[in-house]
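Every protein chain but one is kept in place in this view of the complex.
Think of it as A and B in the order they're written, each chain with its own count starting at 1.
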Amino acid sequence: MVDQATTKSSPDAAASPGRLGRGAGLWRVLRAIGLLRESPVAIVGSGLVLFWVVVAILAPWLSPYGPNAIDFTALADPTPSAVHWLGTDHLGRDMVSRLAWGARTVLTVAPIAVLTAYLIGCTMGMVAGYLGGWVDDLISFISDIILSFPVLILYIILISTLGPSALNIIVAVTFVSAPGIGRIARALVFDLRTREYVDAAKTRGERPLYIMLVEILPNARGPLIVDACLRMGYTTITIGVLGFLGLGLPPPDPDWGGMVKDTTAMMVVWPHMSLFPCIAISSLVIGFNLLADGLREISMRD
Amino acid sequence: MTSNGTDYDGPVLDCRDLSISYFTRAGEIPAVVDFNLTLHQGESVGLVGESGCGKSTVALGIMRYLGGNGGIVGGQVLYKGRDMAEMSKEEICQLRGNEIAMVYQEPMASLNPSMTLGKQLMEVPLCHEQVSKKEAYDRAHKILGDVKIPDPERVMTAYPHQVSGGQQQRVVIAMALLSNPSLLLLDEPTTALDVTIEAGIIELIAELSGKFNTSMIYISHNLGLILATCDRVNVMYSGVVVEQGTVGEVFDHMRHPYTKGLFNAIPLPGADKTEHPLVPIRGQLPLPQERPPGCYFGPRCDFFQEGRCDQTTTHGTIEMFSVEGEAGHEVRCLRWDDIDWEAYVPEGLTGEPLERGKEVLAVKNMRKHYELHDNSIAAMIKGKRVRYVKANESISFKAHECETVAIVGESGCGKSTFAKVLMGLETATGGEVIFNGQDIANLPVQKRSPEQVRSMQMVFQNPFDTLNPSHSVGAQLARVIRKFGVESDTHKVEQRVMELLDLVKLPRDFARRRPRQLSGGQKQRVGIARAFAGNPAMVVADEPVSALDVSVQAAITGLLMDIQRTYRTTLLFISHDLSLVRYLADRVVVMYLGSIMEQGTTDEVFAPPYHPYTEALLSAVPIADTSIEKKRIVLKGDLPSVMNPPKGCPFNTRCPRHHGTICETERPPDVEASPGHLIACHIPMEELQKMEPVIVQVKKDQPAAG
Partner (left out) sequence: MPMFIVKRLGQMVLTMVIASFLVFAVMEFSPGNVASKTLGPYASDESKEILFKKLKLDDPLIVRYGRWIGVLFGVIEDPLADPALNLGFHDPRGHHYFGNFGYSTLYKAPVNDILWDRLGNTGILAGIAFIIIVPLSMVFGVLSGMREGSAMDRGLSLTGITLTSIPEFASAVFLMAVFVVVLAWLPGTSPLEATPEWPLASQLVLPVTVLVLYDFGYVARMVRASMVEVMTKDYIRTAVLKGLPYRTVILRHALRNAMITPFTVILLQINWLITGVVVTEVIFAYPGFGRMLLEAALFGDITTVEAATLVALFVAVITRLIGDIGYMYLNPRIRLT
């Protein structure tokens, strides 16, 4: 008998010869970036995020003055001028410089916080979802307790007790978000662990760790990436809010929320001092959320 | 009634050159091309074809419900002589559900989960005939009786999840018939149901269409069901009808090579794995945007003539030709008249019958009970959180080297649980499972030796689930080879991957592909390669072809048997498909609700004496052969829940040969009808011996399978 099903090669293989061959890993990364083209929402989102990433990286070169350098001459008229493009704050510190350095703060703290939260949350969720039984019950119970707290209260209690610092913000964000991430990961694992390829792995004697990391995790990555992106936006808001409530970085280092807090009292006279940091934080969060939405849309098409 | 009563006597439905396309980002995808159909009052026409041939699209096109991205791009649909394209939105609404009604594939999904069935039924007369609520209720209640629902009062107030799948489908049919439509569209109405339930629904449909004189379009992939329900049949392939005519003409004197191919690929009673093997159709269904010029079936056809069959005509594809002497029998083939079907003997995979070897597997009194911890809110309400499910009850049978043992049964019969115990994904509650001399009943896979793991492997059911979408085919096969210690050197592993791909007849460059680039059949081949990577003594195949189209099914079963022949593997074939089991198994084990009802060689099980359940199963299976006559046994009631099985004989609640109270109190003993042929029934053997065969070949025609 001739080879029945395969004399004609699979139709979609012909359409994508590039998927074959060595260096497929690099190609896939490029293809993933290329996919963004398909969603205008994702392009705008990634553009906004990219803008702030560049600003954060180039902060030392972009900012005309030190972030805490005080220009006393500007105190009389802190509004935007040729010297200070976006004006200065109430202490005569250059807004452009402070915004650029503030971008650096938020884009360092937020990714680290989300990453640690993900490491812990994913581990919790995968273990709970895959092993089930009392392990699941225990992890779910702990998560439920943390999740039953109103989020902001938890932040206020934790930071006011631990003291405001970048490290403590990371700790607090991890503590607060890990259970939520764990829930998502658990639900994904719950679904994926019933797949036949997982059964196939079990029937050839693979260990649970291998199954979790090699068979299940790669297939959960789509929703997890989208969620991580949303969480980046959410964490950015959190960092801003904590700064605004006086629980952010200790002064005088610039952080966007803190900049708003220091200047809202002067809204009526000099609204620019509050407006610019507000625009900065909003645009970054919009960027993250649009990117997440675009990614979600793209992943659904596949 | 409503406007049905006009004295129009032309065809109920007339599709003229109907073409339907979907519009996607990739452009226009023609799903149906030049579809013609004339349907008269009281007539039933079947649409048959494999997945992706456009048969469901036709139904939705007639309903003018094609979603946001579909549309009719050519032709007309005339309903009772009126062009539906010229009707207003309101008129279409009046037609839907009132004059043209539809029954769907998944009864559970097509009913609103948060509305009582009564309300959903009453909506139809309330909407179309503005009757009072009282009258709507009465009509709904009455129609439930018509579709033979035993307790209409309860069903009226029940939500969909509270009634069984078979009853759900009866409700959907009732809903369709409520306003006495002129045209009923049935889209695979029994595909989601078990075969004994299916038999009941088919009987109901046949009875009701006679009673209401409704015209029907019956869509199915199953030729046997078409034979049981329709007067005429349209065979579809890749968006076009390739052959149409009366059921008799098409089934007995088919003219199109595709139709012939379909019949050669399905296991009919005449087929035999050694002498008359199934013949798959080679190649694959082309994507709608990549259809070949000329005849769409050309590249897969044994009678393809270059320069003739691949010529594009003004129509795009070939036109229909009328078969002389058979009015209404048309075929879309240029060579319909010059193919000599008598001389056509398609190449099948024949081989010598296999001698069975030593005993490989012996299952003795195996039991598997589950303790269900129900943590749902519902269980908490009732405070009942632990329930016992007897998934397998005293299972005993043997399997030998080189033998194919089939375990057959409907859903919930425990066949998949049994596979899990064998594979060590679960452990038995009691009894023994001796595999190669060692008891593995209580040995979870983690505790089995690499040798034990390697020598028993599994082929899974769902081709879309069997391979990990994140890893390449080669990587997945290589992992198995390393894991089983077959090879460890990178180069040798790669070599072995290539050999495995050769074994399952896939091109070697498939190693670098990802699962989503493969078709269902190809994925299933990789799944088979994976199971055979460590040269196992036994392979458990859990419904390996049930998700595949018939032509691919034949190829995969052929491949499995071919490999079995080479390696002398024991094959444990788990299936719900009796026709397939009859075709390829040496021994058959029939299960029902966790217990074995009957076992023996294939010939013994498929001939009297039967277990009453086997008898009913055989009668329920639709067979696409006009020369076969079946005794009709339609089981009453639904499959009992595994959670709450009947006492005594598990089959006693539905048994047509109920033997008295003993059936309800005592489990029947295994009685030997002949050495090795065991029947678990209280009926005395002498009486069972007097049974008549269920399936009889009435007229001696040439066997339908080549």
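What we mean here is this: a residue touches a chain if its C-beta (ideal position, glycine included) is under 8 Å from a C-beta of that chain, and two chains touch if they have at least 3 such contacts.
Bear in mind the structure is a predicted one, so any value in this text is a computation, not a measurement.
Peer 1: Could you tell me which of B:F23, B:Y65, B:W341 or B:Y388 touches the chain that is not displayed?
Peer 2: For the chain that is not drawn, the touching residue is B:Y65.
Peer 1: Kindly state which of the options B:N98, B:Q452, B:Q553 or B:N652 is in contact with the chain not pictured.
Peer 2: B:N98
Peer 1: Need a quick check: the contact residues on chain A for the chain that isn't drawn.
Peer 2: Counting over the whole complex, chain A touches the hidden chain at residues 41, 144-145, 148-153, 156-158, 160-161, 233, 237, 240-241, 244-247, 257, 260-261, 264, 267-268, 271, 274-275, 278-279, 281-282, 285-286, 288-290, 293.
Peer 1: Mind listing the chain B residues that contact the chain we can't see here?
Peer 2: Touching the chain left out of view, chain B contributes residues 63, 65, 68, 93-98, 101-102, 104, 106, 109-115, 123-124, 127-128, 159, 161-162, 172, 175, 376-378, 380-383.
Just so we're on the same page, only the chains that are shown with their structure count from here on.
Peer 1: Roughly how far is chain A from chain B, going centre to centre by Cα mean, in whole Å?
Peer 2: Chain A and chain B have C-alpha centres separated by 47 Å.
Peer 1: Spell out the part of chain B that touches chain A in their complex, as residue ranges.
Peer 2: It comes out as residues 280-284, 286-287, 290, 299, 347-349, 423-425, 445-446, 448, 450, 453, 457-458, 460-462, 465-471, 476, 480, 483-484, 505-507, 509, 512-514, 517-519, 521-522, 525, 527, 530, 552, 555, 558.
Peer 1: Which residues of chain A touch chain B in their complex?
Peer 2: So the residues of chain A touching chain B come out as 1-13, 16, 19-21, 24, 195-197, 199-200, 202-207, 214-215, 218-219.
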